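First, the structure itself, so that you have it in front of you.
Every protein chain except one is present and positioned as in the full complex.
What follows is chain A.
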Amino acid sequence: MKRSKLDILIISALIAASLFYMLNVSGGEKRLYLIDTKKKEEIKLKDANISLDNGHVIIQVTAEGARFLESDCPNKVCIKQGWVKNCGDTAVCVPKHLALVMECKEQDYDAISQ
């Protein structure tokens, strides 16, 4: 059977699709996000301190993860929640409407009930 241009096109499309699929499911990739009332923004995992709310909230970021380092909110729940390092970890500062979330391609669970 002769190969037509269409065959080659289809085969290339299939190879591209498989590659795309394989890259897409290569699990374990972690992404750190900072969420506020308006947006969800990815934060690069490297050493940095992020100052928010006119310096009333400070987030410490490392290559491993991030945490709320300082906050002038009354109960300091966000600070007590500690490091956001593993898939699904979250730290939420409700009074400031801020959250840190570590999302992964593959994780043990889809949500946390707390």
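The rule we apply is simple: contacts are C-beta pairs under 8 Å (C-beta built on N, C-alpha and C of every residue); 3 or more make two chains touch, one makes a residue touch a chain; residues count from 1.
By our rule, contacts and distances are computed from a predicted model.
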Which of "Biotin carboxyl carrier protein", "Amino acid ABC transporter substrate-binding protein", "FAD:protein FMN transferase" or "Spermidine/putrescine transport system permease protein" matches, in UniProt, the chain that is not displayed: "FAD:protein FMN transferase"
Where the missing chain touches chain A, by residue: 1, 4, 6-7, 10, 13-14, 17-18, 21, 24-25, 35-37, 40, 74-75, 77, 80-83, 85-86, 88-90, 92, 94, 97, 99, 101, 108-114
